[in-house]
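Now for subunit A:
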Amino acid sequence: MSGVTLEKIVKRYGTATVVHGIDLQVQPKEFVVLVGPSGCGKSTTLRMIAGLEEISDGELRIGDRVMNRVAPKDRDVAMVFQNYALYPHLDVAENIAFGLRIRRVKKDEIARSVTDVAKILGLTDYLQRKPADLSGGQRQRVAMGRAIVRHPAVFLFDEPLSNLDAKLRTQMRAEIKRLHKRLGVTSVYVTHDQVEAMTLADRIVVMRDGRIEQIGAPMELFNHPANTFVAGFIGSPPMNQFEAAVEMEDAGPVAVAHGARIALPALDALKGAQGRKVIVGIRPEHASIEPVGKGSTVSVELDLVETLGSEALLHTSIGDTPFVIKAETGGDTDHLSSVNAFHVPVERIKVFDHETGRVLGSSQMGAAA
Partner candidate 1 sequence: MRKLTLTAALCASTMLTAQALAENDHRIVDEPLVLTIHMHWPRAQGYDENYPVERVAREMTGIHLKDATAGRNSTDSNEAMNLLLAKGDMPDIVGGHLIQQPVNQYGPEGAFLPLNDLVEEHAPHIQAFWDSHPGLQEAISSYDGNYYYIPYLPDGEFGRAWYIRQDWLDKLGLEQPTNVDEYYEVLKAFRDQDPNGNGLKDEIPYFARQWEEVNRLLNLWDARSSGSDTYHDFYVNDEGKVVHPYALEAYRDGIAHIAQWYEEGLIDPEIFTRGSSSRDYLLSENLGGSTHDWFASTSGYNQALADKIEGFNFIPFLPPESAGGVRMEEHRRIPIKPDGWAISYTNEHPVETIKYFDFWFTEEGRLLANFGVEGETWDMIDGEPVFKPEVLNSDSPVNSQMYLVGAQIYRGYWQDYRYEWQWTSEPARKGIELYKANDLLIDQFLGVSLNQEEQAVYDKYWPSLRTYMLERQQAWILGTGDVEADWDEYMAQLERMGLSEVLEVMNSAYSRQYAG
Partner candidate 2 sequence: MIRHQGAGPATEELVIEAREALRHRVRRRAIWVGDHFRREWQIYVLLAPTIIWFILFLYKPMYGLQIAFKDYSIFRGVAGSPWIGFEHFQTLFGNDQFLRAIKNTVIISFYSLLFGFPMPIILALMFNEVLQQAFKRTAQTIVYLPHFISSVIIAGIVITAFSPSAGIVNTVLGWFGVDSIYFLTKPEWFRPIFVGTGIWQEAGFQSIVYLAAIAGVNPSLYESAVVDGASRWQMMWKITLPSIMPTIIIMLIIRIGNMLEVSFEMIILLYQPATFETADVVNTFIYRQGIQGGQYDLAAAAGLFNAVVAFVLVMAANTIAKRYSRTSLW
């Protein structure tokens, strides 16, 4: 198995630069997900790995080989496309066999491979059907079959699930995960859906505007976002963020916003930061309506209760800043309608630089790297 290495990869279209020199090291057998809003350069990056786009600058290696000028077919990669890219005039078996046939693999070998792949993907009964006669999920499986059958060194997925409905997506997500476990092939997967990223990835690469914002394991990104963007992108609902001014008290730094006073962790960066403007981040699931040990209590005004079942989202406001709280319902939402404050433990609070959006603090950052 080969890893994929991107070194200072740049993509320019004329004068517009869409990928600004990214570095990424995908380990052999690793499942890496590129995630970000549309236009962030994630698909372009993937297509550069596949060889569908030329690399303007930087170096791409698959295994030990530099691939910048190597034709797609010689990169030993297989790609699964968002719209499946199935040939409508070929049946399932022929679609799966297409890549092998192009490579003039022997007929009986092709037949064997197709049978194997069909078995893995549960397509055995559909081999003679045309794509038009398949469901969305089945088509998706055929598209994966086409990739698998070639035993490539790297799988590339370009938003493969975005054309499926929510239920199928969940199902296929799990299937892809299983497949990866079973085949253990290095995979680079592009999506705009952070849930997909969280569930599938060994490591997530969050991208924005052609740059990597943060690379890390899913929980690491969740617990230790490097900046306000990642904090807002990973997790659902996103982390609450609001501006505050730092005041130094005897017990430690405190954030003051809209009359609320919130105790902040004693970070190195906050030493002597009296009056400094910061952005305070609190995840909805970390704001508790029950009192907690060491922490602050913040008064809020309740606007709306969204019930999800076992949980509910409380849409509140601090002054005029919206603030979402995720609370356990315990099977009953009545008691939630009287909420007028939340409590938050001090260690759960993130503090970001007001100008750069970078997270403040040293101890945590050391752990993240």
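Simple rule for what comes next: contacts are C-beta pairs under 8 Å (C-beta built on N, C-alpha and C of every residue); 3 or more make two chains touch, one makes a residue touch a chain; residues count from 1.
A word on the picks: all candidates are chains of the complex that A comes from, given by their letters.
Predicted model, so just to flag it, every value in this text is computed and none were measured.
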Within this complex, subunit A touches, out of 1 or 2, candidate 2
Per the touch rule, the subunit A residues reaching candidate 2 in their complex are 50-52, 71-74, 77-79, 81-83, 85, 87-90, 98-99, 102-103, 146, 150
